[in-house]
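The complex appears here minus one protein chain, its other protein chains still in place.
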Amino acid sequence: MSSSIGENLRITVFGQSHSPAVGVVMEGLPAGAPVDVERLAAFLARRAPGRNDWSTPRKEADEPEFLSGVKDGVVCGGPVTAILRNTDVRSGDYAAYFHTPRPGHADYTAAVKYGPARDAAGGGHFSGRLTAPLCVAGGICLQLLEREGIAVRAHIASIAGIPDEGDILTGGVGEIFPTLSVEQGEKMRGAIAAARAEGDSVGGVVECAVLGVPAGLGDPLFGGMESRLAAVLLGIPAVKGVEFGAGFGAAALRGSENNDPFALEKGRVVTLTNHAGGILGGITTGMPVRFRVAFKPTPSIAKTQRTVDLVNMEETTIAVGGRHDPCIVPRAVPCVEAAAALAVYDAWLGRKKEL
Amino acid sequence: MSSSIGENLRITVFGQSHSPAVGVVMEGLPAGAPVDVERLAAFLARRAPGRNDWSTPRKEADEPEFLSGVKDGVVCGGPVTAILRNTDVRSGDYAAYFHTPRPGHADYTAAVKYGPARDAAGGGHFSGRLTAPLCVAGGICLQLLEREGIAVRAHIASIAGIPDEGDILTGGVGEIFPTLSVEQGEKMRGAIAAARAEGDSVGGVVECAVLGVPAGLGDPLFGGMESRLAAVLLGIPAVKGVEFGAGFGAAALRGSENNDPFALEKGRVVTLTNHAGGILGGITTGMPVRFRVAFKPTPSIAKTQRTVDLVNMEETTIAVGGRHDPCIVPRAVPCVEAAAALAVYDAWLGRKKEL
Amino acid sequence: MSSSIGENLRITVFGQSHSPAVGVVMEGLPAGAPVDVERLAAFLARRAPGRNDWSTPRKEADEPEFLSGVKDGVVCGGPVTAILRNTDVRSGDYAAYFHTPRPGHADYTAAVKYGPARDAAGGGHFSGRLTAPLCVAGGICLQLLEREGIAVRAHIASIAGIPDEGDILTGGVGEIFPTLSVEQGEKMRGAIAAARAEGDSVGGVVECAVLGVPAGLGDPLFGGMESRLAAVLLGIPAVKGVEFGAGFGAAALRGSENNDPFALEKGRVVTLTNHAGGILGGITTGMPVRFRVAFKPTPSIAKTQRTVDLVNMEETTIAVGGRHDPCIVPRAVPCVEAAAALAVYDAWLGRKKEL
Partner (left out) sequence: MSSSIGENLRITVFGQSHSPAVGVVMEGLPAGAPVDVERLAAFLARRAPGRNDWSTPRKEADEPEFLSGVKDGVVCGGPVTAILRNTDVRSGDYAAYFHTPRPGHADYTAAVKYGPARDAAGGGHFSGRLTAPLCVAGGICLQLLEREGIAVRAHIASIAGIPDEGDILTGGVGEIFPTLSVEQGEKMRGAIAAARAEGDSVGGVVECAVLGVPAGLGDPLFGGMESRLAAVLLGIPAVKGVEFGAGFGAAALRGSENNDPFALEKGRVVTLTNHAGGILGGITTGMPVRFRVAFKPTPSIAKTQRTVDLVNMEETTIAVGGRHDPCIVPRAVPCVEAAAALAVYDAWLGRKKEL
């Protein structure tokens, strides 16, 4: 089912941009696991819109209401369900796109898939709004992973071709604008502002590292950590590519360059480099799991674009009004962390069982 | 389960490099679907080893034996099972690696995951040998997709940084060495030969296009075609990255550049460009589905590398003997086609049902 | 995942008896499917408590709020989520049972499974309250099946050993007390009243028939209609047995008695008897699908019973107060219909696809 994912921890994300609520059901969370609602709120705030000049002015409280599964701050055993009400909804903004699909959006494919019954308002079930419940689920997993000594960190690796500088394993990430280098972050913000001024948008890359992952998580073949992570990450709207470790760069290396030599460090097996991104044969090596995620530029732009009138079947043009981020990458950083946490915690729950 | 994948067509790949056989069970193939065994054999021959100087000299007949599900050349309704016997097996070659894991291989992670019971010979269940049953399943899907007017084409996009030239949508792909440009293919073969001579290996990128895909396949969120394709592709050993359409390149574009304008062509909705790789909101647009897959260089190299003796827990070195491809990319091309066919046919079986 | 079921239509039931809400997410409902909210409410009213003297006085409005997936009365394509708020909640009633499990209830097994974090109030996630969202999902399926000419009918086959009389295929079922025979119904109600007066409870059997099912639904082996139906039916609290067609009675027949001869009726293949309950080899024959479901007597009784104090680990006694049905069978009839509708509609969505 397309709105569900996970093997040991199964989440189902539901809702449309303008339905009464969006939400998530989580099955498989262990009874007794604590959920710190305040820390979760702080995590969700990193994704929430309307807080600065590079995000949509749509405002949502984004305080999850737990309908089931959590009692007195701990998971009680049944499925955990949390919802976020959609309040700042202006569906009128979208009536025009119902029959004139916005380029780069799911408007057209939703029309083909679901026909006249589709909920096109705000992108419906395809909206970036669905990353809010994803972050609720992922935010809980981040807390549970932390208890196991596993931390997830991500930053903007580049926006509009402007790269960040520094190492995610050691550097500090900005709170307001999640780059390692304040200076490079300034340049990126300039690029976003420039695009916005021209009624345009920009894309970027998010890099993520998962630290403290024990060796042995994941499975061979389709259950490999790469498949697990990619399936969640590519479910985030606007993601068009994922690479692990040296990724596409590895394709240009020789084996002697790309192979990570094994060594001992304080009696523990490590690799001296980490081109594998912490994954060999789909299974974690104990080194940090590292990957990069490509986000396309926000498709909603004010510039006039060619499109098609699906009713009269004739070509026309469109200029997308409404409220949109000129760049979603800053808000996507916690989404990537959430996706990573979901995949890693799912694998962690399925870790090797003793005979 | 890690060795299974698919929603409407579910495949389970089994076997180890040196077990009596490798094979695949396919559930969900429609009764009455014809299976052309000769064409399947021709497809498998493209992946088979031992045929030229860039592949391992291990020879396998690779003629699938159908144990169930196919009768008189057609699918009869029950699960289809095909096996390939492992015949040219020299397990002795691998005894040394049981305790001294080869860098870049799954030897170490398998040891952590499965402990002393693991079948390390030839990489066990992690071996590239498992792509043979994957190609059996994918090869059958290719035949069934063809009946729907859907074709899958792939070529080597680059090896060792040397790019192919031409367009996969229009160009012809070499039979022996699957590039569009014979000249560039020669350069790549030179790079492979050079690496081999130095006891080294090279990686590369495979580009794939699926033509004739109707609009409307796939689902939102985790059921998107990107997630579906990536989960299978990243299950192929040595794959470390996947990008769709403009992929990582899209991250550096503006929305006005990356968005694909809609237009009409003979009364059909098309996009004037295809940076989306034929997928919007996870659902096919009707344009060719395009993606690129990064393969790391073969980890098995003759050069001496650092590793660890897991029994005595001390550092040591290793030089990998045995029979290995100095570059697996040429043989990986049909594997990518097979993986694509599996994901697309699975989505096709789940296409919109009339109410 | 234990709270989810279904292959083509996947439902996830969530909530506890005393959590803010219970609810259900439905994935796979076809876009454009109409949902008649008024008829759904009428169906839910048949299950709702507090309406007569054989059910618990707990009162719940049981008006589902649709949070997602339904727009303007039709399914829009994304997951359909409906919740029912828990309002008439008196958790204090249950504090005593946290450590002294009620015989016949899940109190003890929940304690073992989930430990101190469990939500024991009202039975938590094990409560019969969870059949409310099951009936929301099943009620929608009943409406969609009706559009295909498929009807689901059930009645009380027996209570406290008192059998109903008549044939569910032809007889009318009482609205308030769902028996075919008013007279037998009166006797059953007498038995319920008698048990209630003694602080006791009674069980019973529900018989269900699904009419208009085309031949060819279901699959061999574990995907057979029997397995599909049983897995949902046995998920209803208090169900301890399921039998199809002649069921346990068939075990005492000879083949020549039990086999249903094939014949033609208006050019259509029928069977002259229906000991198979409309299912052969797991696949529907086109005859009515028939089955019976055994419900144990409500475990909550006022009579004093032996139990164990789990804190002090000593034997003690308990008399269950609170609000309970002396017999859940009348309210279980729509639950059985809902479960049947879910399993049949799921199979219907997976019906034979043309090549």
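Per-chain numbering from 1; labels A, B and C assigned in written order.
One rule holds in what follows: a residue touches a chain if its C-beta (ideal position, glycine included) is under 8 Å from a C-beta of that chain, and two chains touch if they have at least 3 such contacts.
As the structure is a prediction and not an experimental result, all values here were calculated from the model.
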Exercise for the section: Pick out which of C:S19, C:S68 or C:S158 touches the chain that's been left out of the picture. Expected result: C:S158
Completion exercise
Among listed residues C:P20, C:G69, C:G122 or C:G245, the absent chain is touched only by C:G245
Completion exercise
Where chain B meets the chain that is not shown, the residues are 1-4, 10, 12-16, 19-23, 25, 27-28, 31-32, 65-69, 71, 74-81, 83, 110, 113-119, 124-125
Fill in the blank from the handout: Contacts from chain C to the absent chain lie at residues 1-5, 7, 13, 101, 103-106, 108-110, 112-113, 125-126, 130, 158, 160-161, 195, 200-205, 215-216, 219-224, 226-227, 230-232, 234-235, 237, 239-248, 250-264, 267, 269, 271-272, 275-277, 280-286, 292, 294-301, 303, 305-308, 310, 313-315, 352
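Just so it is clear, only the chains that are shown with their structure count from here on.
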Practice task
Using mean Cα positions as chain centres, tell me which chain lies farthest from chain B.
Solution key: C
Fill in the blank from the handout: Note to self: chain A rotates onto chain B (CA fit) by an angle, in degrees and to the nearest 5, of 180
Practice task
Report, in whole Å, the distance between the mean C-alpha point of chain B and the mean C-alpha point of chain C.
Solution key: 46
Completion exercise
Cα centre of chain A to Cα centre of chain B, whole Å, reads 26
Handout entry: Rounded Å distance between chain A and chain C, as computed from the means of their C-alpha atoms
Key = 39
Practice task
Please set out, as single numbers or ranges, the residues of chain A touching at least two other chains.
Solution key: 1-4, 13, 110, 113, 125
